[in-house]
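The complex is shown incomplete by one protein chain, all other protein chains being positioned as in the whole.
Up next is subunit A:
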Amino acid sequence: MTHLHLAVALDGAGWAPDAWREPDARPAELFTARYWIDLVAEAEAGKLDFVTIEDALGVQTDDPTLVQGRLDAVLIASRVAPLTRHIGLVPTATVTHTEPFHISKAIATLDYVSRGRAGWRVQLSARPQEAAHFGRRTVSVEEEGSVQELFDEAADYVEVVRRLWDSWEDDAEIRDAATGRFIDRDKLHYIGFEGRHFSVKGPSITPRPPQGQPVVTALAHSEIPYRFAEKAADVVYVTPADAANAREIVSQVKVRHVFADLVVFLEPTEREAAQLSSDARVFAGTPAQLADLLQEWQEAGLTGFRLRPGRLPHDLRGITRGLVPELRSRGVFRTEYEASTLRGLLGLERPANRYAAAEGARVA
């Protein structure tokens, strides 16, 4: 049996709007380190591949009965990194209003502090409110071609980030006492990116991260984001309605890992599952029923799943303590972590450096 990969998507008190009112919810602690440490530790105890952490450059809503406010996801991941050992850490970071140079070194540094467990969920922002927080441009999804343009910019952004990760060869630091040189500057590279939206010179100020290229992920619902994901991502999250739809999507998007997103309520009350409107299919049922569904969808060609717990910590525990043992008993989920890096867990090789390749070929 092929193992499937499992990630959980952490967001506030969970994906259900009123999750924060559940008996075991900790809404007053959403902005503390302890809250996130406990959640990620639970996910690691279940030997999940990775957690994603949602983020945005604005508040979630204006409705005072819902959770509002969030901490920077890269910093949450970094705060948790020294206290975990195996689980991948995949924060969301928005590309639309930020600097690729900053994000590149932030994710590279997350890779250093986690010793090779960093990833990144690339997110675009088409929300006018978020644009107004920066005041440098307007964005719109109404205008002809504007969605395509946002994704084109995002593709350039990821290209810059990836080039910066490679802008130091692995053995650039030489500490050569004889010549007094700390680095071999021939092994540092300008990336010289010049695009329609920005130019970035490089090299990065941060040496190549332990994984070489941390894992890039993206959520995609349709044609334009599918093409973006093919260009930019190692893992794409898709939102099939059923197994047939999953099969169709898998045939449309060629990315190494295609994960289905599912909102998950394990042993829920009817009320919670019913009231949720969601881009991803909402599952409500027992761990065994969920395991059935995952296996059925896996056969459609998906390599894994990103489960969005409806309520935290309730449905996260349902995953780690109910679903995971169920999947293990069926022989489709790991019993031990088999690698120490996120790329390793996902079966991705440590990639060659794009700038070193030419020279390697010459030497060989």
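Quick note on the criterion: contacts are C-beta pairs under 8 Å (C-beta built on N, C-alpha and C of every residue); 3 or more make two chains touch, one makes a residue touch a chain; residues count from 1.
We adopt the following convention: contacts and distances are computed from a predicted model.
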item: Choices "Ferredoxin", "Peptide ABC transporter ATP-binding protein", "Protein-glutamate O-methyltransferase CheR" or "NtaA/DmoA family FMN-dependent monooxygenase" - which one is the UniProt name of the chain not shown; value: "NtaA/DmoA family FMN-dependent monooxygenase"
item: Of A:I183, A:I224, A:V253 or A:L276, the one touching the omitted chain in the full complex; value: A:I183
item: Absent-chain contact - pick from A:Q129, A:Q148, A:S222 or A:S251; value: A:Q129
item: Sole residue of A:T92, A:T206, A:T239 or A:Q298 that reaches the chain not shown, by the stated touch rule; value: A:T206
item: Which of A:E99, A:E149, A:E230 or A:E248 contacts the chain that the document leaves out; value: A:E99
item: Subunit A residues touching the omitted chain (full complex); value: 18, 20-21, 25, 27-28, 30-33, 56-60, 62, 64-72, 74-76, 78-83, 97-102, 105-106, 108-110, 112-113, 115, 129-130, 132-136, 168, 173, 175, 177, 179-185, 188, 197-203, 205-207
